[in-house]
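Note that one protein chain of the assembly has been removed; the remaining protein chains are unaltered in position.
This part shows chain A:
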Amino acid sequence: CMTPAKDQFQEELVIRPLHSGDIYASFQFRTLWDTDFLQEGQKKVSHYRLFPKSLGQVLSKFSVQELHISFTQGFWRTMQWGQPFIPSPPGAELWVWFHHTVSDVDGNWKELTNVLSGIFCASLNFIDMTNTVQPSASFKPLGLGNATDHRFLRYATLPREIVCTENLTPWKKLLPCGSKAGLAVLMKSEKLFHSSFHSQAVHIRPICQDEQCTSKAWELRQTLNVVFDHYTSGQGKKEWSLFKMFSRTLTEACPLASSSKVYVDITDNPELFELSPATPLLSQAVVLGDRRTYSVYDLTRAETFGQLRSFNLLLRWKGDNMLRPLLHAERYVAGFGLQTGEIHTVIYNNHPYRAFPVLLMDSVPWYLQLYIHTLTVTSKSRDNKPSYIHYQPAKDRHRPHLLEMLIQLPPHSMTEVTVQFERALLKWTEYTPDPNHGFYVGSSVISALVPSMVAMSTNFTQDQPLFSSFVPVKEESSYFVRVYTEPLLVNLPTPDFSMPYNVICLTCTVVAVGYGSFYNLLTRTFQVDEPSPPLAKRLANFIRRIRGVPLLA
């Protein structure tokens, strides 16, 4: 009997007060498991302890090397809130790296999306070949791997997908403690969805077991990012507490967790806000190119909870400050009418003196027919030729457009990418039941290595907080960031759906009246019809017939 592989669970909550008075809470739950689903020759994994069985079976059945799925409601406003720890586009996004032994990647992808739609109660079965792309340079694996043949990568988004309690419920059920103990008790849907931004994600990837990195461990990260608006949830006052945010306080850590911590970003303390209860435990971490200081509350220690056996944080704002992120992007549709239009993507580089390259990936559905000869990239009103372009044109009803470009952004500049398109007329059965709402185009993805103000640490240590160890760091001078633009909502020319009925009625009327009259004229004969004689005459005629005498008129 094999000894079960070792597994470990850590949970963490990071609270970051934002400059606008809103508050950003990021939950991360990580399960590490020292086993390999994909190793040949090893017996099938059957003993699951902390790792959820439903996901483990999916990984081994479809030979998945990396899986990233996120459900987001709302759009992340980079200009007001800075950079998120884990970025995600509005709607649902799924990208998967399959193992290099898979022979039919498309078949596995189709079945995987159906299985995931059952697990997460989402309409992921709408992901098919018309909205799946195979990026050639973006979305490199975030976990271990040496083969980066992009034939095994699939990426799809559903910008229209709604996130609600029915998606949160199965997500919470994947946690070892469920929503009964630990940080997950704070997840009450009535508060979480009454927010400006809500994103829940599952990230599965193989990582190094230790510093020598000689063997793999599987990491499952479940992240939930939420931004509470101080106007709608806070009644306009710039004062936050755990109870106000989640309508609950913390009473215990998850008993299955080896570490359970709450971090509060106090870099701007004491000028910007004050925090109570104070704690002597401080930690410094370099995250997103900046050195931040955090107050740490360890929930596995009983003294954190105090005498009331409940832990509640209180933050009170004092001043205002503006934020200037180094990279952010916008996208919008220009033009008028229902025939043509133009997509503009604007990327801002706010670094005062450094230029850096960004990789822009656009996946446009086939019914917006792009004219790539009208593609222009301008920076500071001068043409900026991309150093790498990969374009795969769309095939009607089969495959979307894929455009990937590596653009060098000059320092302190605005770069604009424009491309014209024409709207297609769909077949009348292809329209959704509410076509006048419009059709969504997924967000563009901008991947970049942004120069960092502070040296990033390339060492992989076990004790690093989860929020700073998501993306592997290769060099110290820059950090990797992914920015998503807004999704677009475009109106396609919509037919009048009552027209088939109208046409049938009209045609039948015309045929009946026109052809019918013509037919009658040709084939109808008129006969004089004598009115039937009165009874007396009929009787007289009858008697005359018997007698053989000629009848009356």
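The criterion applied here is as follows: contacts are C-beta pairs under 8 Å (C-beta built on N, C-alpha and C of every residue); 3 or more make two chains touch, one makes a residue touch a chain; residues count from 1.
Convention: contacts and distances are computed from a predicted model.
For the chain of the complex excluded from view, the name given in UniProt is "GPI-anchor transamidase" [choices: "CCT-beta", "Glutamyl-tRNA(Gln) amidotransferase subunit A, mitochondrial", "Peptidase S26 domain-containing protein" or "GPI-anchor transamidase"]. In the complete complex, the residue from A:9, A:197 or A:218 that touches the missing chain is A:9. Taking the complete complex into account, A:170 is the one of A:170, A:410 or A:533 that touches the chain left out.
The chain omitted from view is touched by exactly one of A:77, A:110 or A:316, namely A:110.
Only one of A:145, A:438, A:495 or A:533 touches the absent chain when the whole complex is considered: A:145. Contact between chain A and the absent chain runs through residues 6-9, 32, 34, 73, 110-111, 114-115, 117-119, 121-123, 125-126, 136-137, 140-146, 148, 160, 162-166, 169-170, 188-190, 192-194, 208-210, 212-216, 255-258, 357, 359, 387-388, 390, 406, 432-434, 447-449, 471-472, 474, 480, 497.
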